[in-house]
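These notes concern the structure reproduced below.
We show some of the complex, not the whole, and keep each chain where it was.
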Amino acid sequence: MTATQWTATSLLGRYDEVRGHTERLAAPLSPEDQTVQSMPDVSPTKWHRAHVTWFFETFLLADNEAGFSPYQDTYWFLFNSYYEAVGPRYARAERGVISRPGAHDVGVYRGNVDERVRSLIDGLDQGSLDKLADTIELGFHHEQQHQELLLMDIKHVLSLNPLQPVYAGTPAAPTAPDQLGWVEVEGGLVEIGHRDASFSFDNELPLHQAWLEPYRLADRLVTNGEWLEFMADGGYRRADLWLSDGWGRVNNEGWAAPFYWAEHDGVWFEHTLNGTWPVDPGLPVSHVSHYEADAYATWAGKRLPTEAEWEHGVRADSERAGAASGAGNLADTETWHPRSAGPANGHLRQVSGDCWEWTSSAYLPYPGFQTAGGAIGEYNGKFMSGQMVLRGGCALTSPGHARTSYRNFFPAGARWAMSGVRLADGGAPRLSTTGTGA
Amino acid sequence: MTATQWTATSLLGRYDEVRGHTERLAAPLSPEDQTVQSMPDVSPTKWHRAHVTWFFETFLLADNEAGFSPYQDTYWFLFNSYYEAVGPRYARAERGVISRPGAHDVGVYRGNVDERVRSLIDGLDQGSLDKLADTIELGFHHEQQHQELLLMDIKHVLSLNPLQPVYAGTPAAPTAPDQLGWVEVEGGLVEIGHRDASFSFDNELPLHQAWLEPYRLADRLVTNGEWLEFMADGGYRRADLWLSDGWGRVNNEGWAAPFYWAEHDGVWFEHTLNGTWPVDPGLPVSHVSHYEADAYATWAGKRLPTEAEWEHGVRADSERAGAASGAGNLADTETWHPRSAGPANGHLRQVSGDCWEWTSSAYLPYPGFQTAGGAIGEYNGKFMSGQMVLRGGCALTSPGHARTSYRNFFPAGARWAMSGVRLADGGAPRLSTTGTGA
């Protein structure tokens, strides 16, 4: 996964940085906050904190620590997320009934594993370190994924509380939508996938070729203000705009606005980690499902980009801008909220750090994809079914985590992730055909 | 959808042929058989017979018959399948509680519409006929789709009856598996989609380019005998072979064999439209879900083909064989069962008329896909979400219905369709990449 040259010192430094970030994110949350599971998709904060620790214990310490034994046998069972090869595991949907270990106990568990990991790394010669660095670095990226999930999940937990609790921070002043422009992208036979020696997940590989017709990408995300127009035009009441499954959800679940929006006395409010505030028309719309994103695009006479179009377009634009390949990481701010696009500049804006962007691509293996052997092979491959790809990163993504080839994925109906919409256009084939199907 | 030159005579001839075939399929079924809906996916036989009639009434007669009024206002509501633009409709899952109109009443309805359609066609000048031919031909293909569904559905209805009823026919003598070979396919930038002036559905368009690495296709379908080996090797008990969602189904629904198989005293039996018989090892395995097909391929060290690989491979093989493009239609036999592959001949065998073949492709729009306007635009496009593509055709497909570019689709967990498995191999990109994700 990586060819970075790690030393014990740099590894330990990064280890402390990543591990410390998790605890910093959990710090504003009470033991009660950390206990709740508000729906099966959501995990309690203290479960996230324990699970990422279990990951290091299981995949690093178990095979490499002299005289290893689990910190607690039952933790082995409780904090396994989905690794069948590691053994039986506690039911996901029941994580919220486990009051113990409590938040403090989890802190003690984290400390114990931290000490053992540090001790292990300290004692490695460079050869052994080179061999283990991939696994440790995977642990970093794994923990970062859970940092983002921790925030998405607690956002959902707090959203259900009539007391409207605040996680942290204060919202920025309202903004007006910035102008929308389009970036033209020349297609052709392009290369898709992770391409250098730095870390990536296995689902970004192998690098391969794909054929793209010329297309255009919107230079910023769809805004709340534009979404209000969609709503005002009956967006949630017109069957003709929706995929059939999406229309079913609209009706069965009463969708009438983005996930965290609620109307009071004619004004739309949005639940955020900063509290509940009037919807800001200039910010990107967030927490919409793939179905909503698709319906919006249909309404707008446009479409969603494929993941290949997204990746190639962002890379091409970035190269044109002279930016380093694979850049676009989140600035180290902690607003917990997408930002406004700012003035048009001829390049793609908001490509990371605002909202994960729904694509029109199903989450499937790249040609020639191979999973790793053993439990770690369950990391990505087995989920390549029934989900859609999102690209970019969001305001909850940890600094340095996402990249241009990064493939996130959620079911088409998922709304609790910080997901938004970038439109695409063009891309029709230039082949002539005599038939016209219907 | 079509550029066939129809005359009133040829249209009327084809109309009678298609309509008559539906009634012939329903003929062995009692009024009670025609009434039952055994699960929400299944529709009663008499509903199918009425719905395809409603289709002609709605899309042909309503706009073109002088002084049109519906045969029965309530039928307008009862027999609309999913056309939002046509108006409200009766709940799909409740079709089995509607005892009236009975099977005979539906026959009367069919006769009424037949007479009016014939009268309409008879009275058309060639110009009008040319304008309406597309809609009428769509009605033919629509009715053929329901002919296949009628058979799949009644197969399910009868399967739940402890009396083990027979629909029709008798099974062939048991066969031994034929030898498996592989057909090499050169990839490159290939053309995918319907390519000539004959009829196709809109989802087969537009014709477009796709990039394929070189690959191989198995020259026949996976057999029951091979599936028994998969089962004997713990195929349904090994989590490592399965997609996560598939493994969930295995456990929640107790999957341990193909859909219609049941074990009695150590022998596996299969429910067929010919009755319940010991599993024939030489026939293609059928009624397996995408999840099972994928797990089998993983177990075999192979994979499923993409739909582009399937279509290009079949077309290339067919051209190599000197066969007419788009051929491969079902021979006009009515065994209601896939046949054995027969001896290897250097070409792809069983590419139509045996089992629909699961591909690894999600059912998504082709680049540049456009739906038609109005209700007819709901035919395919709104279902392009959450389903997988199957190719080829099956033993229940009506003669002349399927073609090389035909895209069938079902959810990954569906098993009541006559679906089977063809393996693929190769196809990995030849690009070098330094990263190795995990």
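Order as written gives the chain letters A and B; numbering starts at 1 within each chain.
In this text, contacts are C-beta pairs under 8 Å (C-beta built on N, C-alpha and C of every residue); 3 or more make two chains touch, one makes a residue touch a chain.
In this text the structure is predicted, and so the values were computed from the model without any measurement.
Asks: So 2 chains are in place, but how many copies does the full assembly in this file really have?
Replies: When the whole complex is considered, it contains 4 copies.
Throughout what follows, only the chains that are shown with their structure count from here on.
Asks: When the centre of a chain is set as the mean of its C-alpha atoms, what distance in Å lies between chain A and chain B?
Replies: So the centre of chain A lies 36 Å away from the centre of chain B.
Asks: Quick one: in the complex, what on chain B touches chain A?
Replies: These residues of chain B touch chain A: 1-3, 82, 84-85, 134, 138, 189, 191, 193-211, 213, 239-240, 242-247, 290-291, 294, 360-362, 364-368, 372, 376-379, 382-386, 412, 427-429, 431-438.
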